[in-house]
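All protein chains but one are shown in place.
What follows is subunit A.
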Amino acid sequence: MKNCWEATGCEVSTERHGRRFTKMAELSFAVICSSNMNRSMEAHAFLSKKGFNVRSFGTGDKVKLPGPAPDKPNCYEFGTSYDDIYNDLLKKDKTLYTQNGLLHMLDRNRRIKPDPERFQISKDKFDIIITCEERVYDQVLECLEARIPEENTPVHVINIDIQDNHEEATIGAFMICELAALVSECVLLVGVG
């Protein structure tokens, strides 16, 4: 957790009747990384296991996964299901992707939700947004700032820098969970709820 940025932006969305009030009892979290694959999904899995109301997103243009060489990544459109990606990689090179853990990760992801989601398209509201990288934080802010607000619901955007690999993602998930627990406890949080 080298760098922590925090900002209170204002999120906007079209109506989703009733949603807000079921959430009043607890905070809603969004965990966001670049591809909604590793870091955000690790945290998503961990937080939902701990009973938090959490969703995850990516902010990149495409879902990018390491390929056979650094200059040849596997790219997918957002919306391609984890299942499809899993099968595609299985077909391409089973041993390679088993070895680098991609298949395992995808297998976990498809148990959590059907497909990677792009934050910029989402219209949902959250109390706390946690980003996993400064670039992602910038993109989230850019996206939020670009909207013309309607309801002025406040949201906290917090960045925790996490390197994009399995180990760091696991440690990062712990940190995010700790932060989420602390924040949930803190009743005095400005502007939440």
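The definition used in the following text is that a residue touches a chain if its C-beta (ideal position, glycine included) is under 8 Å from a C-beta of that chain, and two chains touch if they have at least 3 such contacts; residues count from 1.
The definition used in the following text is that contacts and distances are computed from a predicted model.
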For this session: Refer to UniProt and select, among "glutathione transferase", "Symplekin", "Mitochondrial import inner membrane translocase subunit" or "Ubiquitin-like protein 5", the name of the complex member that is left out.
Result: "Symplekin"
Seminar exercise, completed: Touch with the missing chain holds, among A:Ser48, A:Thr153 or A:Thr170, for A:Thr153
For this session: Could you tell me which of A:Asp61, A:Glu77 or A:Glu145 touches the chain that is not displayed?
Result: A:Glu145
For this session: Pick out the residues on subunit A that sit against the missing chain.
Result: 4-10, 12, 17-18, 20-22, 24-25, 138, 141-142, 145-154, 190-191, 193
